[in-house]
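Everything below concerns the one structure shown next.
Only a single protein chain was left out; the remaining protein chains are all shown in position.
Then we have chain A:
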């Protein structure tokens, strides 16, 4: 079963761009889009299918509830083992990259702008590759 895709970014244009790439790269035809981390977490909590896997494309720098807070909430939620996160950020700070690695749910780190090739390569990341075969 393919993973459900969730895209979280506060910028509408970016949501549109990433969604386009997700569809084009064949990851999913209808990803879920959220403009903030709070709504995305709430959506995940509402899921009650135990076998469904989720792949989240997460922006870090968002007003209010940011990407780090999303990861903190996720780390203590029941659904954490069904969720993998690929960070998509405009940050080129090494410190952000290092911090991201400290979360076990994070399986990838992409610096914007995202290209179709990058999106393709996500399907080859160990933890999720099996779901895309």
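Here is the rule we use: a contact is a pair of C-beta atoms (placed from the backbone, for glycine too) under 8 Å apart; a residue touches a chain by one contact, two chains touch by 3 or more; residues count from 1.
Note that contacts and distances are computed from a predicted model.
Chemist: One chain isn't displayed here; going by UniProt, is it "Transketolase", "Simple sugar transport system permease protein", "RNA polymerase sigma factor" or "histidine kinase"?
Modeler: "histidine kinase"
Chemist: With the missing chain put back, one of A:47, A:77 or A:91 would touch it. Which one?
Modeler: Only one listed residue reaches the unshown chain, and that is A:91.
Chemist: Hey, which of A:2, A:99 or A:112 is the one touching the hidden chain?
Modeler: A:112
Chemist: Suppose we count only contacts with the excluded chain; which residues of chain A make the list?
Modeler: 11, 13-14, 17, 20, 61, 90-93, 96, 111-115
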